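A short write-up of the structure that comes next.
All protein chains of the complex are present and in place, except for one that has been dropped.
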Amino acid sequence: MATMNMIQAINSAMVTMMTRDPQVVVFGEDVGYFGGVFRATDGLQKKFGKHRCFDTPIAEGGIVGAAIGMGAYGMRPVVEIQFADYIYPAFDQLTSEAARIRYRSAGDFSVPMVVRTPYGGGIFGGQTHSQSPEGLFTHVVGLKVVIPSTPYDAKGLLISSIEDDDPVIFLEPKRLYTGPFDGRHDVAVKPWSAHPAAEVPEDYYRVPLGQASIVRPGEDVTILAYGTMVHVALAAAAESGVDAEVIDLRSLIPLDVETIMTSVHKTGRCIVVHEATKTSGFGAELAALVQRECFYQLEAPVERVTGWDIPYPHAFEWQYFPGPARVAAAMRQAMEA
Amino acid sequence: MATMNMIQAINSAMVTMMTRDPQVVVFGEDVGYFGGVFRATDGLQKKFGKHRCFDTPIAEGGIVGAAIGMGAYGMRPVVEIQFADYIYPAFDQLTSEAARIRYRSAGDFSVPMVVRTPYGGGIFGGQTHSQSPEGLFTHVVGLKVVIPSTPYDAKGLLISSIEDDDPVIFLEPKRLYTGPFDGRHDVAVKPWSAHPAAEVPEDYYRVPLGQASIVRPGEDVTILAYGTMVHVALAAAAESGVDAEVIDLRSLIPLDVETIMTSVHKTGRCIVVHEATKTSGFGAELAALVQRECFYQLEAPVERVTGWDIPYPHAFEWQYFPGPARVAAAMRQAMEA
Amino acid sequence: MLHSPRLDRQAVALRPARNAPLTLRIPEPVARPGEPVNFSKLRLSAPGAVRRPALDAEPRSIHDLAYELIRVLDDEGRAVGPWVPEISSATLLSGLRTMMLTRVFDERMYRAQRQGKCSFYVRSTGEEAVSAAQAAALDAADMLFGSYRSQGLLIARGYPIVKMMGQVYSNLLDPLLGRQMPVMYSSREHNYFTVSGNLGTQFIQAVGWAMGSALSGDTRIAASWIGDGTTAEGDFHYALTFASVYRAPVILNVVNNQWAISSFQGIAGGDEAPFAARAVGYGLPALRVDGNDFLAVYAATKWAAQRARSNHGATMIELFTYRAEAHSTSDDPSRYRPADEGSKWPLGDPIARLKQHLIVRGEWSEEKHAALQEEVTQEVRNIQREAEAQGVHGNNQTPSPRTMFEGVFKEPDPRLLKQRQEAGF
Partner (left out) sequence: MLHSPRLDRQAVALRPARNAPLTLRIPEPVARPGEPVNFSKLRLSAPGAVRRPALDAEPRSIHDLAYELIRVLDDEGRAVGPWVPEISSATLLSGLRTMMLTRVFDERMYRAQRQGKCSFYVRSTGEEAVSAAQAAALDAADMLFGSYRSQGLLIARGYPIVKMMGQVYSNLLDPLLGRQMPVMYSSREHNYFTVSGNLGTQFIQAVGWAMGSALSGDTRIAASWIGDGTTAEGDFHYALTFASVYRAPVILNVVNNQWAISSFQGIAGGDEAPFAARAVGYGLPALRVDGNDFLAVYAATKWAAQRARSNHGATMIELFTYRAEAHSTSDDPSRYRPADEGSKWPLGDPIARLKQHLIVRGEWSEEKHAALQEEVTQEVRNIQREAEAQGVHGNNQTPSPRTMFEGVFKEPDPRLLKQRQEAGF
């Protein structure tokens, strides 16, 4: 066991898998000698050589296209897209190719690939360093979408993703890299070291895809969240005094429908929280699902607390960010319904 | 007035606008001399010259990128993406650029551009000529998304889209090009000429964006549909004997929330129908919205009848296509709830 | 056009009067329907005229080859010049057979589509030497990333034609379980990568595969094929960039058949510089080859393959040919090009040219050719009968619709189990 922040845990996952499996290769912009702009691949080139971890041209479509070919060859590429905002040039390779190759070839070929990419706001990155595009990928059949909220989960989920034989979009909440940020931007941020989930085994372990985690059991309202918003939801629960059950989805595809349903059946109320813009975000899918499966249990409409339907505005980071106050207000409102 | 099928109506919209506004230019793959693989741009080059309607390299990202620049210059480009399945190479230019330029430049620059593209199945096009990607674009703030279901609407909506000062994704249900296909693939398809909405003025008129149309008033259940599914819903209403109110959304962004809410307040039941895959499709947004705004009126959960969460399989066109039988079954089920 | 208020809205005035108005050039082919065919602008190197550089030549030192045309067969069918390959008569005859089989297969499937037996088909008529000669020049273990017009590669590798027909018919024999449109074959066993309906994507994938092979210390190389029109896609650029940077063991083929559906190759920029020339700018060697000359294609491919196998990296080959038929069964070329353009193509028919060479070589005769023609026709006809017994498109002889809910992921998807039940399968 070691105490790790989320970057270190992600790095440790790659070290673990590169050690165990010579087919695991890591590449992307600035990930080689430099170790990545967020340091996630720090030391990998030194440790495993420049043929296992190397820099690429600035061409996200090329990175993913090459990874697909390599995956089909038999490697397990783990590629980094420097910011999730820059994943769109790879959109065609991801949706038309990576997601489809197993199905269209009837299993002849497959793409065991992980696309790691930092997402979300909270770092004053403005509209091109803050986006949360997970919703788009959940609509693409053939892609898995995974988002950790703690160092422990980050390592375990990344290992499961690397071992998965299908393409996984692994979105890393960059605001959580160094500490469990709960949205209270005016309060000094705690480092991960104070958090129990910063205790991370140095060796191999898995957190399976498709299993949500109940991070705070409660009776009154179910909060569905992932990534940074898990911590925001916990802060909101504390702030509101509502006995919320906070569920960290951990993977959106596959989705742990059962845990969600069991909880909402119990609480009869549900709030979905994400940082992405509202319209057609993954919150829409969750709300649609919950109202369908728990219709007769629901005592209030499923509420969405999300980013506004605007690009992430640089100066208004905290006015955009769906912080604990907004989530708490939604909780209280749900209780009144 | 003339009788037009949907292709002719779309062509007529472009003729009308190219005649009225010298800034309107049309380009795309095979749209020039040949007039487009679906003939939508037939005759435009001959009529307006090759500087108003021309072929482009096969580079959807290039087409959209060039259109953005031209739009910023002051033209009104109307570009064709040959199949919606091929829009993904343009995804970055659409989402990071076209959708953002007005906002990020605080109005300095804008992108008055229409991207026309045929979408949907029913023509045995397999997984790369049948997709319905509208849901993705509804999640991108800054894009409008328009889908007609009749020749009359197609022309009127396309004119409104061309006159719009913001980027519009104009999705054309290719299965409706030649007739109002209602999903009964084993029945001879009627041509448009027998349909009242095939009466199309040859001159200028608009169908405004953001106004849904109640194509079948009814009391028992609200069906939300667009494109091909409008006709499927009508067939299902007839088949099921349920007194359905069928709403043709016509534009997804902007969305006519009021018409939807008024209807569901009345009927207390709602079914959303689309051909796109289910998870995180636009049906999720509609269901999330309706359950939120009509929670106390709903007598049954909002149901989604959609394509399955698989790539459109060539041999199983009709097993994938959400036809009238499935919609009718959902109607009956909703009535029993 | 300058008077529109809308234009002024975004544009700032200040137009220097000193310049003439700008104009935009819209490229046009030499001839449209009804106009006389004219190939006089084609610059064709003489057979045997282009030098054959060393395998380890510096790319820039051979940049002229991107502007020439490597040809081996002269007008009499003799093999001339430095590019004459070492090639056995058996290989030539087998290549001839592949081409003839491909053409017959194409014709049968084309007719099947016209008879409503399949939804769609794409012929490679006139371009058969590309697949046949390149497959012959590569090893069976090399990985091929073809396009929808690369059926000849599979045929050359001995992939069962009955399976190809099964795929085209989406019938009980379809190895792809009815999931793909016709001609989007896939065969791991034959090292033939699953064909995509999305143009160009396979080009960079082939580079990635080759990178994987090189990273693994393997000896297998990759090859990929795209059309002239498709060179405009971003994937083309990614492929050239990655292949250059990492010196990946891959052959990047551009099949310039002069047309991309209705767009002539000038719409992709082919009039401004040959497609092969693109590669030079990335520091890659490029060969431009008469695509209807089996020997030239074979020789160029061997050169590129040897270069790759010797760790000198990637080569681009432009295969200069002509799409003799419609783009696909959905297309009618008489709407956009002169009907007789194909028959006037100065580089002829690849089958006729190889036949002539074999005759000149003393290995072949008109009679033998006619007999082979009869044989392959009969063979395809028999296979077709066998294939159609297992269903044609639309007659419901398909794999079980249950299967359509399987294989999106390796593990069963719980959503799809539910959806399958809902669908009643």
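Chains: A, B and C, in written order; residue numbering restarts at 1 for each.
The rule is short, and it goes like this: a residue touches a chain if its C-beta (ideal position, glycine included) is under 8 Å from a C-beta of that chain, and two chains touch if they have at least 3 such contacts.
Note that the structure is a prediction, hence the values are computed from the model and not measured.
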Note: the excluded chain touches shown chains A, B, C
Touching the absent chain when the full complex is considered, from A:A72, A:V114 or A:A198 = A:A72
The one residue from C:T98, C:N191, C:T301 or C:Q384 touching the chain left out of view is C:N191
Per the touch definition above, residue among C:F105, C:Y159, C:Y185 or C:F236 touching the missing chain = C:F236
Which parts of chain A are in contact with the chain that was left out?
-> 21-23, 29-30, 32-34, 37, 50-51, 54-59, 61-62, 72-76, 85-86, 88-89, 109-110, 112, 124-129, 278-279, 308-311, 313-316, 319-320
Where does chain C touch the missing chain, residue by residue?
-> 1-2, 7, 10-17, 19-27, 59-60, 63, 66-67, 139-141, 188-189, 191, 211, 213-221, 231-238, 241, 244-249, 266-269, 271-273, 277-284, 308-311, 313
Which positions on chain B touch the chain that was left off?
-> 25, 51, 56-57, 59, 61-62, 65-75, 77, 89, 92-93, 96-97, 100-110, 141-142, 144, 165-166, 254, 257
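In this section, only the chains that are shown with their structure count from here on.
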Most remote chain w.r.t. Chain C, using mean C-alpha positions, is A
Return the distance between the CA-based centres of chain B and chain C, expressed in whole Å.
-> 34
Mean-CA-position distance for chain C and chain A (Å) = 40
Residues of chain C touching at least two other chains = 177, 179-180, 184, 196-198, 234, 408, 413, 415
Enumerate the residues of chain B that touch no fewer than two other chains.
-> 61, 85, 88-89, 127-128, 279, 309-311
